[in-house]
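Yeah, one chain of the complex is gone here, protein chain that is, but the others are all in their spots.
After this line comes chain A, so read on.
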Amino acid sequence: MITFEGVTKRYPDGTVALDDVSLECPTGRITVFVGTSGGGKTTALRTINRMVEPTAGRVLIDGGDVRERRPAELRRGIGYVIQHAGLFPHRTIEDNIATVPYLLRWNKKKARAAAHELMERVGLDPSMARRYPFQLSGGQQQRVGVARALAADPPIMLMDEPFSAVDPVVRAELQDEFLRLQAELHKTIVFVTHDIDEAIKLGDRVAVFQTGGRLVQVDAPEDLLAHPADEFVAGFIGQNRGIRTLGFAETGGLRLSDDAVFAGSADAADAAGLDWVLVVDADRRPLGWARPADETGPLAEARLVPVGATFRAGADSVRVALDAAVLSPAGLAVGVDETGAVVGTAGGADLLAVPTHGLAGRAAADSAAAEPADTPERADAPVKGGAGD
């Protein structure tokens, strides 16, 4: 655990970069520092590895003051990733990654072996080992930067806007891989970003910094969205706070309806009265949406509109499901299980009735205690068409 105890940093020119910051970054978790530019995020990060010495207060790692350790020694046990990777242009990729092992005097063979293993871990082709950084794309360089920070297997990783210099598609990719990697490695990570979406996606805890180096709020992302501490945090989180809250609502408790699900062998007439039906094959894999009114004969031969986005029932969030509902011609989100078989469909109202940690769920529950009854009612109705079994 990394502990900030009343840390203040005042630069010689009078700038207060950190103002009495107290904070805990739990072991094995990702703590994200987010906030306005100049809010002191980088400064706070650098007090951990002593690249910045606090004017007052102290920083502890597992209870020990970082000032009791020699900077170079301390830093070799803390991985560090920066925005523009900061790779050494004169060293090959493998030697860049093996930087800290070399400093720790591992033998060359062991250091390179570790480097090669890490290249695979972060999704780099091992054939790149002998290349130089300028021969890599920005996204690849960033992966090398992450591998380099991980090379000596430090328990702590500091990451200063590591993904902000790459395009959004690559960024999303890097974020997903980063989460996958963290699920295996369980490092204590402090991650700086100015992007609130990134903070919410990656953080187990999110710390919001305001200009002047004031720490305004530290909370789990869903609590931050639901209960911003003040106007500043609310403003920083932005307009789509409600929708974002749904990203933390689970689809596990959702009751999916089979009403609109029909087997391909069913006749269009069976579905009379329904605007759209979801046609599935013998394994309940979705074939597409059909309009019964326009068809005669078996639905398998109907003109089908592709299903497009679906959501994994129980695994994806309500936000993903809602997205699928909005994109579907029928206005219904298609829930599938891990094999891709259709579990059922849900409409926008069903999705919004799911309780969330946040205001959205609470509001729904409070304002209409009777309303939730509306949803099960439909799910309980006899299933028409019987999916042709």
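In the analysis below, a contact is a pair of C-beta atoms (placed from the backbone, for glycine too) under 8 Å apart; a residue touches a chain by one contact, two chains touch by 3 or more; residues count from 1.
Please note the rule applied: contacts and distances are computed from a predicted model.
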item	value
Which of "ABC transporter permease", "Dihydropyrimidine dehydrogenase subunit A", "1,2-phenylacetyl-CoA epoxidase subunit B" or "2Fe-2S iron-sulfur cluster binding domain-containing protein" matches, in UniProt, the chain that is not displayed	"ABC transporter permease"
Contacting the left-out chain in the complete assembly, out of A:89, A:168, A:273 or A:306	A:89
Among A:106, A:132 or A:232, the residue in touch with the chain that has been omitted	A:132
Touch residues of chain A, complete complex, unshown partner	49, 51, 71-76, 78, 80, 82-92, 99-100, 103, 130-135, 145, 148, 158
